[in-house]
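Just below is one structure, and these are the notes that go with it.
Part of the complex only, each chain left as placed.
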Amino acid sequence: MGLPTLEQMQLQHAAAQVNALHAELIDDDRLEEWPDLFEENCRYSVISAENHNRSLNLAAVFCDSRGMLVDRIVSLRRANIFPAHSYRHILGPTRVKSTSGQIVTAQTNYVVLMTRNDGQTSIYNSGKYVDEIDVSGAAPRFLSKTAIFDTHLIDTMMVRPI
Amino acid sequence: MSIRQQTDAFDQAPSTAGCRVPYRVFTDRQYYDREQENIFKGNCWSFVGLEAEVPQAGDFKSTFVGETPVILTRDSDGSLHVVVNRCAHRGALVCREMRGNRASLECVYHQWAYDLKGDLIGVPFRRGLKGQGGMPGDFDMSQHNLRQLRTETVGGLVFASFSETVESCRDFLGPIVVEQIERIMCKPITVLGDQRQRIRGNWKLYAENTRDPYHASLLHLFHNTFGLYRSTQTGEALMDANKRHSLLYSIAASNDDAADKQAYGDSRTFDTEFKLQDMSLLKGRQEFADNVTLVILAVYPNLVLQQIQNTLAVRQTVTYGPDEFELVWTHFGYQDDDAEMQAIRLKQANLIGPAGLISMEDGEAVEIVQDAIVGEASATSYIAMGGGRAEDADHLVTEGAIIGFWDNYREMVGFDLEPA
């Protein structure tokens, strides 16, 4: 029988839930808590499929430390001017692709919807997350998170994390 | 744009034929553009908000007059101001938030700053840096304020006008409207929240709808079945002297179920089989000594003030083009409402607004007209219930106030544009 083991379910659950929390912190504008989902020595990038599929590494956002994530949020709060808007992440099911020791590699489709002041909601960005998640600690954390997005025409700007 | 004199049927005296409105006024962009100039920026007062939405000095609210973005502010001296939300420099929105509190209005683009009246108070690098740059020597700050609208309040409702020549707001509204506003705004209010409804139709179809006591018991089953409103009730349909505005009111205590059953026969909307499991929805209080339980006060061009049972609300129309508008419902209660009264208002809010068990149909009523008149260049509607004249009625089986609206529209915009 091809039913999953308890451990497979636990790993999938952990990977799905840390993604759900990631979305929740962004959508609820609790951005200051967001970097805590990452390892100190992490990599976070948001890259277009257009570039990724050509093996070009130019990303819209590229951070290789938790400090850079914090800087992004501080900048958003203090420096950047952008239209008032909110995000809503709708995530599909997370699929564990492999595990290596305490590191789970998982993939999750996402769409980020945006609502501006006019009260209308539109598709802002869709794509997939490819994540490496460390499940060795008390709570799962991203060792790396890569958002590979379809929507290579970015609507106005990208100021919040995807 | 060429304008031709027309002598179509709809321009002739409606003595026998009723009122006919060409459908293209709902679809043709030319009418829409002229409405913006002649109505919303013309000799009218438009509703922009409630004083209670900007209670403190520095409070502001972004809204619209027609399609033009404006800001309602309260200054440090308590005075209210309405300015166009457009920087005098290069045209950027000055307020990008829906509401908030600020000491001054500052454009983010080049940080030109205005006080809460809209007067320019600061221009960065006005005298340049180290002798370079700077504005021309004859630059006069006072000539670069935000566009300031005339602003007046009646009973806590704030109105604004682009016109320097229009009569005072009170005179524009007339005694019947002022009396109703003051009746409902009889004591300090508290805002309960907003609802926003996007309707895919022309804003004037909603102006008709809210001047139409004829439809209300035929379209809305909730009204009729539960006796909240029936055309058989004691009530009136009145207009101001200029017939711009319309007051519809009725008294639910006048219901006579047996006679009403006869009047409505087997109408879809008189459904004695329809029962509620939880009648707490309709539990309310008699709030006004005059026993009036329903008021729809349609104020030209963009406001409805309503009392339906214990729901009190203003509805503001924002235009988005010939075939779309937004309806902003701001619900309120009184500051001295006790806890039970607050609960009644929040529960009865189920009756109105975009999810309102009574009112949701009005969105559909507008859209089924808009959908049906697409591409129609010459046909007209026919409005004659009650006699086909813009006359007051001491009953509710009339379309007279709709004709009053169109008489004013014809004067301000006309039906005479060439088809595009």
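Letters A and B name the chains as they come in the text, with residue numbers starting at 1 for each one.
The rule is short, and it goes like this: a residue touches a chain if its C-beta (ideal position, glycine included) is under 8 Å from a C-beta of that chain, and two chains touch if they have at least 3 such contacts.
In this text the structure is predicted, and so the values were computed from the model without any measurement.
Although just one copy of each chain is shown, the whole complex contains the chain kinds in the amounts A x3, B x1.
In this text, only the chains that are shown with their structure count from here on.
Between the CA-based centres of chain A and chain B the separation comes to 43 Å, rounded to the whole angstrom. Across the complex, chain B meets chain A through its residues 62, 96-98, 108, 196, 198. For chain A in complex with chain B, the residues that touch the partner chain are 81, 83-84, 117, 119-120.
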